[in-house]
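First the structure, which I've put down as structure tokens, then a few questions once you've had a look.
Shown here: the complex without one of its protein chains, the others still in place.
For clarity, chains are labelled A, B and C in written order, and residue numbers in each chain start from 1.
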Amino acid sequence: MNAKEQVQQISGVNPYKCMKCGKCSATCPAYEEMDIKPHQFVSYVQSGNIEALAACKSMWKCLSCFACVERCPRDVQPGRILDAARQIVVRQRGGNYLTAEEIPPLVDEDLPQQLLVSAYRRYKR
Amino acid sequence: MIFSYYPGCTLRNKAKDLDAYARASAEALGFTLQELDNWQCCGGVYPLGTDEIASKLSSVRALAEAKDKGQDLVTLCSACHHVLKRVNDDMTNVEDIRTRANNYMKLAEPYAGETKVLHFLEVLRDVVGFDTLKEKVVNPLTGQKIAAYYGCLLLRPGKIMALDDPENPKLLEDFIRALGAEPVVYPYRNECCGGYISLKEPDMAKNMCNTINESAKGFGAECFITACPLCRYNLNKTEQGLPVYYFTELLAEALGVKEGAL
Amino acid sequence: MQRIGVFVCHCGSNIAATVDVKKVAEMARLEPGVVFADDYQYMCSEAGQAKIGAAIKEYNLTGLVVCSCSPRMHEATFRKCAERYGLNPYMVEIANIREHCSWIHKDMEEATQKAVILARAAIAKVNLNAPLQAGESRVTKRALVIGGGIAGIQTALDIADAGYEVDIVEKTPSIGGRMSQLDKTFPTLDCSACILTPKMVDAAGHEKIKIYTYSEVEKVSGFVGDFTVDIRKKARSVDEAKCTGCGVCQEKCPSKKTPSEFNRGLNNRSAIYTPFAQAIPNVPVIDREACIKFKTGKCGVCEKVCQAGAINYAQEDEIITEKYGAIVVATGFDTIKLDKYDEYAYSQSKDVITSLELERIMNAAGPTKGHLERLSDGKAPKEIVFVQCVGSRCSDERGKPYCSKICCMYTAKHAMLIRDKYPDVNVTVFYIDVRTPGKNFDEFYRRAVEEYGVNYIKGQVGKVAPQPDGSLLVQGSDLIDNKQIKIKADMVVLATAIEPNQGVRNIATMLTASIDTNNFLTEAHPKLRPVESPTAGVFLSGVCQGPKDIPETVSQAGAAAVKVIGLLAKDKLTTNPCTAQADELLCNGCSNCAKVCPYGAITYETRQVNDHGIREDRRIAVVNKALCQGCGACTVTCPSGAMDLQGFSNRQLIAEVDAICR
Partner (left out) sequence: MSVNQEFRPKIVAFCCNWCSYAGADLAGSSRLSYPADVKIIRVPCSCRVNPMFILRAFEKGADGVILCGCHPGDCHYSTGNYYARRRMTLLFSMLDFMGVENGRTRVEWVSAAEGVKFSTVMNDFVEKIRSLGENVRLGDLRCKK
């Protein structure tokens, strides 16, 4: 299985359903922080440019808020594509975006456990 | 009436009040939250990958236990609710996930989505009823202008969560009205607070919470209510932001059971 | 024993590229009854038909099998051909080796094998065919048009001008339809009312046209040439003959709180009302849900002020039964509900409106008297954002999968008109694609951009957020600049998807006309028979068949009229001879068949039969050939096997089954 098929399989998304309307990018609250924009996730998969997708910063900026998933008129779910790319990265050795040593200084008194759990799930294998 | 109850990790620690007020209010309203015997953390986020099974198993365990008891499963935290409802949807509708999860679990009887997952707010709306709730209020919060903050996880994806209209929800507003206060409707009530991003990108989350705060203030709100400890944490980081309460705290207060709940 | 000729068509390369046509002919030759088999490039061509004719003569053929495209395409062609060369037309069977074979299979061997089997089944059937004679039925020379919008009006006028009687049934109190709600029309910016009103007046004054407004079709029976239709004329509570249309009743009516349907709920109307000033007929109706007299028994103001004494509270619904030879569906469209698209804040802000609502706002007779203003505070907007494809081109269940076709053009029109009349207003259009195929359409859109300075941005809007100061923050993407942009607008206009009118499904069911998953009526052939329904005698006009603009609607309306005229011009129609027939020796008169017949075509009579030398009187089923439509329900219900369907007999179908399973 090549990387493109792998992304399609993990995400369960058919990128060819996209009609390139850009509603995902219009709706994304993390848009400004992203280097590759939500509507581009789809075209990167279409063209098989998974390497670039797997190297993007966007995957660490996505909030998993599902705004793009909810509002997409074609049910393409760009958020799922990005998550699949993230999976490919964190499943590789050394692909983690968060290490245990990094955490203590980031924690404050009020920090809910839920935050650590979620961040671990998203950033780490 | 007894419901199975899944508190989740945060409600056992930093958000003990969210939990305690809910239980006290439930008793006052005539139903009981019975904590599951063996629950484990849901993982905080729903694993989107279609090939991820292991990370869904803790949810399946909870769902199956509720099924054995023949009870609906109630949650309070938006994240737990989101994960449990989506995993339950997978177990109902996605054959591949159902088969593989059941192969791992080796339950006496395979689980196929039989349990009904309810948010505490759904119980208030659909089981108790907001009219009944209104009657049971002893300290109406008259005059308070409250902004409901839904966040993203409670409502989306609308098709699966099926809690309310994901773009123009009414559930918390009706709840606020039932407590005698005035709901403030503002457009960012269903936009993300930043979620877990605040760990490594605190500025991003601050920006988002600023927008939410400004919008709610602009429409005249005096405070926020929310169901999610993480939303509350993030919103609280806003400088000169509105105070943020768990919805259960105001509920307990209105029902007159706040004292001694903690 | 039949003498069958088999003709295998190449259809150019459509069939021959995937099916070995020579092999099919060769294999067919081995089948019982076949005395001749050949292939040819285009069997339906004149040369192909001549080939068939020559073979009929030379080989003395008694039956034909044509292996070609779908019988729905050319069965009639080959039947006529057979008849021309002296063969009964019903001795022809088609093996569909194109749509059902060559077009869907890729492997030549597999496709050829299947074509051979399909040919074999058709040969087996023809072996059992018997010559049939088509009967005749009469044609009622009157047409019914359902829907009184521009489509219905145009169809009715064209039919009436050819000299035939036409009735229009319109659900609302006036004819005029959607077009009467429009302000200007693209691409010439004609005033909609100016070009529609004369047609409405023509229709009303035409001696051959009868208009039933505030009426609905309730029941349809019969078939092509001879439909019987029940029309429910809803109680108007106003006597049409007496009313002078002075309008005093509407002025004096104390109940004025009902949202005006005509103005899309942007303002209110009285309980007794005509939808708009140029309504035809200019006779009001009383909305009984809103009327104080009907709700409480007190009031009666309209009756008191009516000089003509036209008010009649006791009026009741009336059922009119009429016969028609042809029926035209022209039920039109509505915009979809936007409750599932609240990211655009339609239900949260009065200043987020649909394009059809904007038409009413721009119209001099509309709720704002034609002044462009915000409905929330009456202020003049300075920044307007248009959002395209709201609910169109959506593959999720929120919207419609099709392109609504008219939005690109009307948005260009709106943008241009606003910039023309209010040059200080900024207009931005968010679009996914601008689709302007049509005469002078793209030029029109370009004028909006080049001459009127309308700002077109490629990208969709993600959220409209109402702000505390009453403005609307529009968050969209600009795909060309790769930016997320935010525009503080005063008004947002949504190009809302259109859908067939409510109730069209019900009408389609009554007419047994087929309808697609989006509730558009299906045409008999998407290219060659676009204005006919597959149900004989039922025709389609306007948006009920698919999204279209006014010029297209008018063209289609004319085309539907021509088809109706062609039908009504005939004195007799040939009927389908494939009707049911009872074998009097097997029939035991049990009456089961009559119970399932949807046409009441079966009756019973006592007849003397000769059963192997024993003469006796028996009760026997008799099928009325003029009424029977040949569905075959009776044949299966018959316990003794006496009832059979000509052209699709038990033996023929079993022979086909056997040939396929062999």
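The rule we apply is simple: a contact is a pair of C-beta atoms (placed from the backbone, for glycine too) under 8 Å apart; a residue touches a chain by one contact, two chains touch by 3 or more.
Given the structure is predicted, the values throughout are model-derived calculations rather than measurements.
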| item | value |
| --- | --- |
| Partners of the unshown chain among those that are drawn | C |
| Residue among C:K51, C:R98, C:K293 or C:R398 that touches the chain left out of view | C:R98 |
| Omitted-chain contact residue, chosen from C:N88, C:T258 or C:S514 | C:S514 |
| Contact set of chain C toward the excluded chain (per top definition) | 70-73, 96, 98-101, 103-107, 110-111, 113-114, 117-118, 121, 508-509, 512, 514-517, 522, 534-535, 578, 596, 598, 629-633, 635-637, 645, 648, 650, 653-654, 656-658, 660-662 |
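Following the convention adopted for this analysis, only the chains that are shown with their structure count from here on.
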| item | value |
| --- | --- |
| Centre-to-centre distance between chain C and chain B (centres being mean Cα positions), rounded to whole Å | 48 |
| Chain centre separation (chain A, chain C; CA means) in Å | 46 |
| Whole-Å separation of chain centres (CA-atom averages), chain A against chain B | 24 |
| Sequence positions of chain A contacting 2 or more other chains | 67 |
| Per-residue multi-chain contacts in chain B, two or more chains | 167, 191 |
| Chain A - residues contacting chain B, complex | 9-12, 29-30, 33, 60-61, 63-67, 69-70, 79-80, 83-84, 87, 97-98, 103, 106, 110-123 |
| In the complex with chain C, residue positions of chain B that touch it | 165, 167-168, 185, 187-188, 191, 215, 218-220 |
| Complex contacts: residues of chain A adjacent to chain C | 17, 19-28, 31-32, 37, 39, 67, 71-75 |
